[in-house]
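A short write-up of the structure that comes next.
One protein chain is absent from this view; the other protein chains keep their places.
Up next, chain A:
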Amino acid sequence: MDFFDRFAIPHPSPVIYAAMVAITLTVIAIVAGITYTKKWGYLWREWLTTVDHKRIGMMYLVSALLMLFRGGADAIMMRAQTALPENTLLDSQHYNEIFTTHGVVMIIFMAMAFIMALMNFVVPLQIGARDVAFPRLNALSFWLYFWGAMLFNISFVIGGSPDAGWTSYFPLAGNEFSQSVGTNYYMIAIQIAGLGTLITGINFIVTILKMRAPGMTLMKMPMFTWSALITNLIIAFAFPVLTVALAMGTMDRLFGTNFFTTTNGGMDMLWANLFWVWGHPEVYILILPAFGIYSEIIPTFARRNLYGYKSMVASIVLISVLSFVVWVHHFFTMGQGAMVNSIFSITTMAIAIPTGIKIFNWLFTLWKGKITITVPMLYSIGFIPIFTIGGVTGVMLGMSAADYQYHNTMFLVAHFHLVIIPGVVFAMLAGLTYWWPKMFGFMLNERIGKWAFWFISIGTCVAFFPMFISGLDGQARRMYTYSEATGFGIWNMLSFAGALMLAAGFVLIVYNIYYSTRYASRDISSDPWDARSLEWATHTPVPDYNFAITPQVDSSEAFWDSKKNGHTLYKGKYKEIHMPSNSGVPFIMSAIFFVFGFAMVFSIWILAIVALLGIFACLIHRSFEQDHGYHIPVEEIKETEETLGGAKQ
């Protein structure tokens, strides 16, 4: 039985045992359900092996929503624990595990997956392409992310969660201070998911540079596509740093190297440095697609074209460059000299300039617009003031001298939640509601959606504004409890109330999905919002090949021009369409990656070697595989086009 002892949880509690039972029951229920309804074949053929960017986008979406609830449950537990002074709901070890999991899940497995979902679904449609440049790699990206996320998520029931914070600073994350396998999970699961992200980055750069519809020059791309291009460029340059840092960290933990140790020539601060060399660009990887989404939604519902297109492009490009030169502001207090801190203070504050340009451009787009308040528009309008407050406090934190006061307090926590929630979460929910009809063929209920918006936006303010005050009063972040005499109690109680409102908002969103699936009208046009860009120019549901005839473009709002200004989108006749065929290899290979990761976490070397051989076998199989895809004949295209709403000509 010695072998199995390693899988035990080092710090158990009844809640974790309950979670184990719940997970087992859920898995059994899912397997039994699929078997009973005989859906295994369907699942395999239509989803697990798909290379269609739309379906991959939907799978990212479902995973992101699941991870949102996982991370949200962690958040509620943290707020509940700190709501009262000297609370004993959680002990310090559990609290550490929960805030670590919350951070990693929300950033890497929720926010990243959400932007991947929308980019996957929307970008190829917006540029008039049939799919991404490398459809099979795209499937591999998703499955690597998925299995990486699964590996991370089983940590709390098998072997113990990571507990060194989502930043996992050494020496705390080293073997000496983190003895459980938790941090191994962190290093390896993020590595696997990160590989997927890096592949996506390259895939989308090529897609956007090479596969745009004829006439769509770079300066005629829709703004979401622009932001996706720049985001993926940042991914391609930032993620290798994370890959290397995680590999070094893994070797420190598993093989006794000394990259980040405090002895034998190791340099623990180098981890913090490398982490943030990746970590700060990562922030912009999350926020730029959000900016792109708002730049799509605001013109649509203000009924005006986007104000300052060129300055929008220039500011995202500038943000992408600046995002690589500010990382030291995450550790101003680590001991660098005043000169270094001043340099990074200035670059940090400089980011406020292009961001400010974007904010004003949105405001000028709204100015004199005929605004219709829909759910996506509500999120976009709500984003502007809340994000600005979060952003301005960021400038405060960026002043290195003052940062010695704010560093590692709840003030910081308030700041980054008030940029990430309106910046990323609002944008994702707005994008979800906005593109939902294109994805699923019906609209989400507006009334429930508006209720959810108010719960979420007010909840955000109530949950995070009090942290500014308690932070300035000296409450450190990641503190699992505090005494009554500190006076933090009232602020934390308010935060807890806000967190509950947020939770209610997210429950309403799920209810909305359920309600709309059941009752919403399926009788909607393929362009229900009267929108402007190409994704609305094709049918709903989008056929496999996206566009029967590749559209012709001569402005950034080609579809709007075709509706209002007599532009002809589709010229020519139907031609045979070449499509990529499905493949099970990405799924199988990523599943083997999961086994490999699991073996590495527990140092089961033989299994790791076998799994590694399996991965190589998949690579070799792919190298020798002859697969030229398949062709859709003209008759079939005609038939599909007629069933989906009449041939376009």
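The definition used in the following text is that a residue touches a chain if its C-beta (ideal position, glycine included) is under 8 Å from a C-beta of that chain, and two chains touch if they have at least 3 such contacts; residues count from 1.
Everything below uses one rule, namely that contacts and distances are computed from a predicted model.
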Omitted chain (choose from "Rod shape-determining protein MreD", "Quinol oxidase subunit 4", "ABC transporter permease" or "(2Fe-2S)-binding protein") - UniProt protein name: "Quinol oxidase subunit 4"
Residue, one of A:Y60, A:W327, A:F455 or A:F506, that touches the chain absent here: A:W327
Residue among A:V277, A:L494, A:V542 or A:I632 that touches the chain left out of view: A:V277
Residue, one of A:F237, A:F364, A:W454 or A:F602, that touches the chain absent here: A:F237
Which residue of A:M20, A:M269, A:A352 or A:V507 touches the chain not shown here: A:M269
Where the unshown chain meets chain A, residue by residue: 205, 209-210, 233, 237, 241, 267, 269-270, 273-274, 277, 321, 324-325, 327-328, 335-337, 339-340, 343-344
